[in-house]
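Heads up, one of the protein chains got dropped from this complex, but the rest are sitting where they should.
And then subunit A:
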Amino acid sequence: MTYFYFEVVCIIFLNKLKLLGVILMDNFSINGNIQRIISGLGDTETVITRSFEIGYKLPIQAVLIYVNSLADKESINRNILNPLMLHTDDNLYLSSNLCSTICKKYITSSNTLIEKDIAQAIFALKRGDTVLIIEHISEFIIIDTRDGKYRQISEPLNEYAVRGSREGFVENLETNVSLIRRIIKHPDLTIENFTLGKYTQTDIKLIYIDSIADEKIMKNIRDRLAVIDVDSITGVGIVEQYIEDHPCSLFPQCFATERPDIVINDLMEGRAVILCQGTPYALVVPALFTEFFQAIEDYYERSVLSSLIRILRLIAVILVITLPAAYLSFIKFNAELIPIQFLLPLVSTRRGLLLTPLIEILSMEMVVEFLREGGLRLPGKIGQTLSLVGGFIIGDAALRARLVSPATLVVVGTAVIGTFVIPNYDMSLSIRIVRFPMIILADIFGIVGIAAGWYLILLHLFSMNSFGVQYLSFKRNDLKDIFIRAQLWNMDERPEAIPNKNKIRHGGSMKKFRRKH
């Protein structure tokens, strides 16, 4: 019995001696640290502090801190409290490597981290981790207990591909990163972290491939992200508006996608991807104008078929912008150009119309836009009903009421259908807006107004840039993948339009092989 007491006194003495330096150096107080953490977290109602003891004979005081709704309680009970409270070894005593011992021997969580910085502990707590504080020890153990209750990976809603993958990004940032990591296994995949928004402190990740992406462009993007100083960031669309070059332009300068396979292809072209917590969209920068007219399926289908579809898309874009304006110009100013066989029925349908050609076309365009926008915001089935019934009823009624002519309806309808051919939603919105100034120009200057409109659109596109890259450019080698889609084995170089460190996409052996066989 005497020997036992002697042993205990010795241990306590040794402990005190070992820790003396630590205690004096860190001026450590468990309660003080809890207070600092709680004040760093702000809201005290959701912060849970759980005191407990580790060991039986010489219990060590410990406190567990986590945020109620973010951490997984099941995991805390199973991986931290249970082993530490019920299964600890009696020889556990206070020492400078106690944290390391606890992590190694008792905490059964897959991810633990020992940190000294209290700011790191607060940062982790806000993201669902749990922090373990032990008396007299200035280090914190951060344990991964993040709650995985997020929407499951599902099919991308707005970018469907028949032959493509069915996976789309979700709201959880970690899951989105894992979707990319699963495909790119190369060590050059670089991920940089940013925390933006004074109050929301939203996590943002900048992803690129170090051996491909150009340093200057990456620095440009990094600098732009770093200067964002706002209260809140609630989605990647907001980040986009803070970092783009031409905020007043109609055309999108970042490519938003919900498909990981598109992101992978873009990373391979030397671009960067920005992911934001809470948004099931990735932002690809820098973006090129031509890229918005390329669908992922173009690369999964045979090249001849894809090329034809691309040409079809080009025709659709030209028609969407030009057709209503050209129709207006013909019926208002240059009716002599319409062959007499077309002119007679056209005149007969237009006789007795109430509205002028401009108002007639604009009003029909407006009605169609109302239907589209309404259909978009309403839930699925009601939206479809609105579009269908609204379109039929209003179209028929407008004809009967002699408000519009059937030819106008055909022209406006064709232009609207044409916008659906554009694979990217943002660009489809922009293109459909462009046709309105075109109609106004055609109303004033006739066909020359349309020529001038196209000239101005091209000039605007040529004068734009996206993160130090010209927005629209036609480099000779890139033509393989703009108006047509050449064979994949033939596209051996990365796009010239985007600067990169390594321009060779794949070796020339495939070409040689093709020539031989």
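The rule is short, and it goes like this: a residue touches a chain if its C-beta (ideal position, glycine included) is under 8 Å from a C-beta of that chain, and two chains touch if they have at least 3 such contacts; residues count from 1.
The rule is short, and it goes like this: contacts and distances are computed from a predicted model.
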Name of the absent chain as recorded in UniProt (options "Cytochrome-c oxidase", "Integration host factor subunit alpha", "Nucleoside ABC transporter membrane protein" or "Spore germination protein"): "Spore germination protein"
Option from A:226, A:304 or A:459 whose C-beta touches the chain left out: A:459
Residue of A:164, A:278 or A:499 in touch with the missing chain, whole complex considered: A:499
Sole contact to the chain not displayed, among A:349, A:387 or A:470: A:470
Per the touch definition above, residue among A:199, A:342, A:370 or A:420 touching the missing chain: A:342
Chain not shown, touching residues in subunit A: 333-334, 336-339, 342, 445-448, 450-452, 454-456, 458-459, 462-463, 465, 468-470, 472-475, 496-499, 503
